[in-house]
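In this view, the complex is presented without one of its protein chains, the others remaining in place.
Chain IDs A, B and C follow the sequence of writing; residue 1 opens each chain.
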Amino acid sequence: MPIKLPEFHFPPLLKKLKRGGPAMIHPKDAGTVIAYTGIGKTSRVLELGCGSGFMTAQLANIVFEVVCYDKREEFLDLAKENLKKLNLINTVFKLKDVNEGIEEKNQDFDLVFADLPEPQKIVDASLDALKKDGFLVGYCLQMEQAKILHLDCEKKFSNVFTIEVTTREYQAKEFGFRPMNFGLVYTAFLVFAQK
Amino acid sequence: MPIKLPEFHFPPLLKKLKRGGPAMIHPKDAGTVIAYTGIGKTSRVLELGCGSGFMTAQLANIVFEVVCYDKREEFLDLAKENLKKLNLINTVFKLKDVNEGIEEKNQDFDLVFADLPEPQKIVDASLDALKKDGFLVGYCLQMEQAKILHLDCEKKFSNVFTIEVTTREYQAKEFGFRPMNFGLVYTAFLVFAQK
Amino acid sequence: MPIKLPEFHFPPLLKKLKRGGPAMIHPKDAGTVIAYTGIGKTSRVLELGCGSGFMTAQLANIVFEVVCYDKREEFLDLAKENLKKLNLINTVFKLKDVNEGIEEKNQDFDLVFADLPEPQKIVDASLDALKKDGFLVGYCLQMEQAKILHLDCEKKFSNVFTIEVTTREYQAKEFGFRPMNFGLVYTAFLVFAQK
Partner (left out) sequence: MPIKLPEFHFPPLLKKLKRGGPAMIHPKDAGTVIAYTGIGKTSRVLELGCGSGFMTAQLANIVFEVVCYDKREEFLDLAKENLKKLNLINTVFKLKDVNEGIEEKNQDFDLVFADLPEPQKIVDASLDALKKDGFLVGYCLQMEQAKILHLDCEKKFSNVFTIEVTTREYQAKEFGFRPMNFGLVYTAFLVFAQK
């Protein structure tokens, strides 16, 4: 028996975007990354694996600059197109496999956000890119990815923690306030590592 | 039997702040407000009931300007002091009971954030303050508050929804990835209403 | 966009039953009622509002006797038919509106389970039916019902608590252990009151 997909309540910003193949990063996760790292107007962010640009948009809307990598040309093109629609010109896109190296080595980024199959491979490169006290955040679909990244980060970062964020929607009637029956219960584990 | 309070993982931004009497607004909730409303560098925010300034700091770090009201002088002073510590000068503080009226009536705010005992009382004032498509968000400790605000907003806003956000922390060992046993399971209901 | 209804994983017992109009009581809630009240083989249970008999079946499978009331003849007939299918003959069905009174007044029941629109109306009758230390449990769809029942029980019972139970399903692959994306996130609040 099919049921209706829960309403995701995307902000106006995201409603304008075209969806591509890769899973979108939901506001619940984007908001958590933003708030737990404390990035803001003056921050510089390096995004490794930008997919169709949903996270890029949410970051670029807030920070000074986002530098994005993706090795898949069709997604990078879609991400560029999406950011153009929003007039968020503070983004730089690079078509490259991050496992072959990253150009940003000057320790001047506040956040490295990685949505990659093997995020543990960019731990060292992230240390080169991050300012002191800056964060690497891995968006990990599988427990195995989160575990490897968490353990590898513990060897080189000072503060490592893994969290998961769930939202639940409520319905309100004159007599009847209660959670909705069905919902999105999982998207990803978020591994935070502070330099 | 006492147990240890869960680690909240506040960002460096919040670790510098002094806590006062009112409950702090946690990053999980601040991040959700930011991401679901899509506010960013160019946004203007009106905060009704700023307490000790934890939410003010998280907002001011991201948006163009935050105008804050609180009727309790000691909290307003603490909020001012806290924001000063962070050098976030894009904040204006007003000592006033918002139920007696708000000066901002030019429909040029992107977000009204209300942490008030009776948030339904500022629905009309929020409409005066908000741009088209802007959001009122109520931070409601009790289900009764969320319900009244949700129902009252449905009469005057175009898009109303209530959500709750939960984070869960995981521990990682070589053999042993699992959620931690105890945690923070609730802070508040968030009522969103888009003009 | 429609998605597939989550798999409920009903036990063989429930898979044999015919569903009727009223919402079924899921194993997650039935199991919680059983385990938190400690009912067992020698217990006697009074069920107020048995609907199509899903809870009746789960109780009768475990306890000595279940006495069931429902005022809606078509559901009572379906419940009877369902219990017959399972050969659970330790059930007695009564067609009656419980708000007009209950015959069981000898304080010899271990559990009164109520799935009623106004469960607070049967608080006194439950006290007459229950043994010392026995439990009244209300299955409450709405927060308002749970609140009234909880507060009314606090006046007359010694130990009152309200809980909600959530299950989450995980998928396992060689590389890929993680929660499923969509699921059942809510059925009801359960109010427990111990005499």
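Following the convention adopted for this analysis, a contact is a pair of C-beta atoms (placed from the backbone, for glycine too) under 8 Å apart; a residue touches a chain by one contact, two chains touch by 3 or more.
The model shown is predicted, which means the values in this text are computed figures rather than measured ones.
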Among C:Met24, C:Leu48, C:Val98 or C:Met143, which one touches the chain that has been omitted from the display? C:Met143
Would you write out the residues of subunit B that touch the absent chain, in ascending order? 1-6, 141-144, 168, 175-187, 189
What is the set of subunit C residues that contact the non-displayed chain in the whole complex? 7, 9, 11-14, 27-28, 30-38, 40-41, 58, 61-63, 133, 143, 146-147, 150-151, 154, 161-174, 177, 189, 192
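One rule holds in what follows: only the chains that are shown with their structure count from here on.
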Subunit A to subunit C, mean C-alpha position gap in Å, rounds to 42
Length of the line joining the C-alpha centres of subunit B and subunit C, rounded to whole Å: 38
Among subunit B residues, those touching two or more other chains are 143, 147
